[in-house]
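All protein chains but one are shown at their positions in the complex.
Naming follows writing order (A, B and C), and every chain is counted from residue 1.
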Amino acid sequence: MLEPRNMRVYLDNGTTTQVAKEVLEEMLPYFREKFGHPTFVYSLGQEAADAVERAQEIIAESINAKREEIIFTSGATEANDLAIRGMAYANKKRGNHIITTKVENPSVLRVCERLESEGFKVDYLDVDPQGFLDLNQLEDLINDKTILISIMHVNDEIGTIEPIEEVGKILQELRQRVYFHVNAAASYGRVPIDVERMNIDALSITAHKIHGPKGAGALYLRTNTPVEPVTCGYVSLFPLRPGTENVPAIVGFGKAAELAFDGFEKHVEHMKRLRDKLMNGIEEKIQHVVLHGPRGERRSPANVNYSFKYVEGESVLLHLDLNGISVATGSACSTRKLEPSHVLTAIGVKPEIAHGAIRFTLSRYNTSEEIDYVLEVLPKVIENLRRISPIKAGQF
Amino acid sequence: MLEPRNMRVYLDNGTTTQVAKEVLEEMLPYFREKFGHPTFVYSLGQEAADAVERAQEIIAESINAKREEIIFTSGATEANDLAIRGMAYANKKRGNHIITTKVENPSVLRVCERLESEGFKVDYLDVDPQGFLDLNQLEDLINDKTILISIMHVNDEIGTIEPIEEVGKILQELRQRVYFHVNAAASYGRVPIDVERMNIDALSITAHKIHGPKGAGALYLRTNTPVEPVTCGYVSLFPLRPGTENVPAIVGFGKAAELAFDGFEKHVEHMKRLRDKLMNGIEEKIQHVVLHGPRGERRSPANVNYSFKYVEGESVLLHLDLNGISVATGSACSTRKLEPSHVLTAIGVKPEIAHGAIRFTLSRYNTSEEIDYVLEVLPKVIENLRRISPIKAGQF
Amino acid sequence: MPVEYTEKSLLKYSQRIIELFKNPKNVGEMENPTVTVSEGDPQCGDMMQMSLKIEGNKILDAKFLSFGCAANIATGSAVTEMIKGKTLDEAEKLSIKEVSDSLGGLPALKMHCAVLAHKTLRKAIREYRQKIEELKT
Partner (left out) sequence: MPVEYTEKSLLKYSQRIIELFKNPKNVGEMENPTVTVSEGDPQCGDMMQMSLKIEGNKILDAKFLSFGCAANIATGSAVTEMIKGKTLDEAEKLSIKEVSDSLGGLPALKMHCAVLAHKTLRKAIREYRQKIEELKT
C-alpha cells in the first residue's frame, strides 16, 4: 500500500530497547579482558566482583536504596518470581493472603496463579476505566492473613501510573507487617522511584527496557526482608539467586541506569513532549480512535495507546513495520492465546475495539522528526485498512 | 617473592573462559542493530527469533539432538535446577527416589538437598579414589520408586569422565522409565556427547565455559520428557523458562559451540598435549605432589589437579596470580564454607592434603609456551611457600 | 501442573504471505455480486466478507473485505484468486491445506485464519445454491 522508506522509527521501547552506545562500550572489556568469575580470589575475579558492586551502587542510588539491597537476576520476570514467591513462602506461617491487581504483567499474574494453586489466596483488585486501582478496595481487602501486596508502578500497556506512594502509606499505617512488592519494569527510568518514600520492600527492574542489555534484571530487597530463594544451585555472589552472574550485562545495566538518571528530568520532559505531540497528532488526523489509559501527569511519559476502530491491530503493526516503524498491539492475533489484552479487558474495552489497539512506547532517543514521520504514515495505513474492512464507520 | 612478569596465563577455564573474538563479533549486532524482542511479529523481532533458532540448531547438532529439544536458560545452574526439580515434580506420582553422586557440582547437590527437604529420597553414589562411580552400586540402588538419575559427565574439579554411556545402557534396559539427567557443564566442548547413544533425557551446558558469554546456558530435553517449570512468569519463546531471552548471549553461545565443534578433535588433542606436558612437568620438577583424578583417556583433556603437600592452596593461587597465572584451588580458605572440597573428601583425600590442591583447567587457546612459563614459576612458588611452612617434608 | 514440552510455533509469516498482505488481490467491494456473505465476528478479532460473481456453474469473479491480521488478508487474497474460473464443485473441494500450501505454509497459530477464508467461501457457495433452490421452487 505504502512504499517502504528508509526511516526507521522504533516505538516499542516498552517491549525492549536498543542498547545505548555508551552502555555497549562499558560492557565490552568484560567479555575479553576482564572476563573473570566474580567469586574468584585472584585479580581477574576481583575485577569482576568490583564491577558488580559498582553496578549495585549506581542502581541503589537511583531508587534511594543501599548497595547491598540490590540482587541481580536475569530479568524482571525472574525478579518478580523471586520477590513474590520468595516473600510468600517466607511468610506463609503468618498468613496466606496476597493482593495484587487485574492489570499486572503476566510475569506477576502467572506467579500469583501458581501461588493460588499452592493454597495461597490471591485477590485481584479491579481498576477504573483509566487503569487506576481503588485504594478503598485495597484497604477493605487487607485482613489479618494478608502478607504481601504486589502492585505494578506503571502499567506497561496503557501507561497508568498507579498510586504507589499511597499504597505504601496504607501499609505503613497497618499494625501488622504486610510486605510491599512493586514491579517497576515499565517505570524505571521514566517515573521517579524512591523506595524509602514509597515504603517499598521489594522492587523489580530490568536492563533491557532502559537501553541496557537483555539478560540482566535486579531485585531491590529491603534489608531484613524475609525471602526464600525460589531457585537453587551453586551460589556465586547472591545467596538468593544462584548461578554465575552475567557480569557484562550487569555492568551494562549499571551504565544504562547512570545514563537514564543523569539528566532524568530532561529525558522525561523530552518524552512527554513527544508523547503529547503523538497523541495530539493522532487525535487530529485520525477519526474513530479510542485512547487507552489516562491523560496528563498520571500517564507514563513514554506510553501512548490508541485503538483504531474497524481495523485489526496486527495488520496495522505489520504495515507500520513495512514502513520502518515498530510498535506493539493489544490485538489477540499477535499473541499465543488469541485473546485480547487482559489489561484492555480489565479497563472495560470491548473486544472489537481492543483488537485494534496499538501501543507506541517512547525513549529519550526518539525525536520529533520521528513522530512527524509516524503521523504521516499512520493515517494512511489506517485509511487503507479501513477501506478493505467489512466494518463500516459507526458500526461500533 | 617472585617478581611479576608480563606474561598472563589463564588456566582457570573450568571456572569461566574468555569470550572468543569471533563470538563477541557475532554477538555485537544484537545489541544495537538487531535488538528486537524474539516474540515480536515485526521484522526486528523475527530477526531475533531467527537468531535464537540458529543457536538452537548449532547446539542441537553438537550433541546429536533436535533443534526444538534445546531450551535456553541463564546458565548451567538454572538448567540443572529446571531439569532435576522439573523432572522430579513432573514424575512424583510415579515415585520419589532419585540417584546422584557425592561428587556433583553444588548446582546439582543443592537441588537434591532441596528435594530431600520436600520429601524426595536421594541416594548419593560413592566414588572410587579416582572419582568414578560404581555401576553395580547404581544398579543395586534402583528400585521401583526410582524416577531420576542425575550424573555429571566430567567432574569439574578432578576431571574424571564418568561412564555416562554405561549408565544410559543400564537405564535403557530397565522395565520402568527412569529419566536420565547429565550435567555436562564441564564436558561440553571437551569430551564428545551424543544424547542418543548415551540415552540421555536431559543435559545441562553453559556458554561461559566454552569461550561463550556469561548469561546463557542451555537445557537439552528429549521430546516428550515430562518437566514442570520451576520458575514462572511471562513466557517468551520457551514455556518452561519464562522471561525475555538473552538474545546476544544466546547468539554468542551458538557461535562458541560452532567454534568448539569445528575441529573438535584437533582441539582435544591440543589440550591433551598441554595437559600431559603440565602433568609430566609438575611430577618431574616438584616433590611431594598428589594427583587428583585419573590418568589417561578417562581424564578430561582440560583438567589437571594436584595437591602440593605442606603448603596451602590459596597462597599458591595468589602467588601464581601475582605472576599472571590464574588457577583454582580446592582449599577451604577460598570458599564460603571454609571446608575442603567435597569432591576431594569423597575420593578420600585427607584434609591436610586437600588444602593444598590446585586445579589447572585448559582451553584450546592455551599454548605450550604458557605451560613452560607455569612450569618455571610454579616450582619456585611451591619452594618458597614450603620454606615458610611450619610443616616439614614427610610429616604427612 | 506437569507441562509436556512441545515447541511453540512462532508467529512467523512466509515471504508470500507478506507479499499478499502488502498487495492483496481481489480486495474491495464488488458491483452487482451474485452472492455476498460474511463470516467471523469483530469481537473475535477476525471477520471476512466475500462476494462472488457466478454464471451457470462457474465463478467468474471473487472479491473480499477483511477485518483481520495479515494471515487473514493473505488467505482472503489466495482463496479468491484460486477459485476464479473454477466451477462451484471445484471451488467447494478446495482444501485448507491447498490454501495454506499456496501461501508457503501458515504459522500454526494462524491456521484459524485460513479456516475463516475457507468457511467464508463455503458459506458463499451454500447461500448461492440455496438461492437457486429457492428460485426453482
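Quick note on the criterion: a contact is a pair of C-beta atoms (placed from the backbone, for glycine too) under 8 Å apart; a residue touches a chain by one contact, two chains touch by 3 or more.
As the structure is a computational prediction, the values presented were derived from the model and not from experiment.
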Touch with the omitted chain, as defined above, among B:47, B:156 or B:314: B:314
Residue touching the undisplayed chain, where the options are A:89, A:264 or A:365: A:89
Sole residue of B:46, B:300 or B:331 that reaches the chain not shown, by the stated touch rule: B:331
Residues of subunit B (touch criterion as defined above) contacting the omitted chain: 1, 117, 310-312, 314-315, 318, 322, 331-334, 336, 338, 340, 350-352, 355, 387-391, 396
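By our rule, only the chains that are shown with their structure count from here on.
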Chain whose average C-alpha position is farthest from subunit A's own: C
Central chain (distance from its CA mean to the mean of all protein CA atoms): A
Averaged-CA centre spacing for the pair subunit C and subunit B, given as whole angstrom: 54
Between subunit C and subunit A, distance of the C-alpha-averaged centres to the nearest whole Å: 39
Overlap residues in subunit C, where contacts from two or more other chains coincide: 1, 8, 11
Overlap residues in subunit B, where contacts from two or more other chains coincide: 41
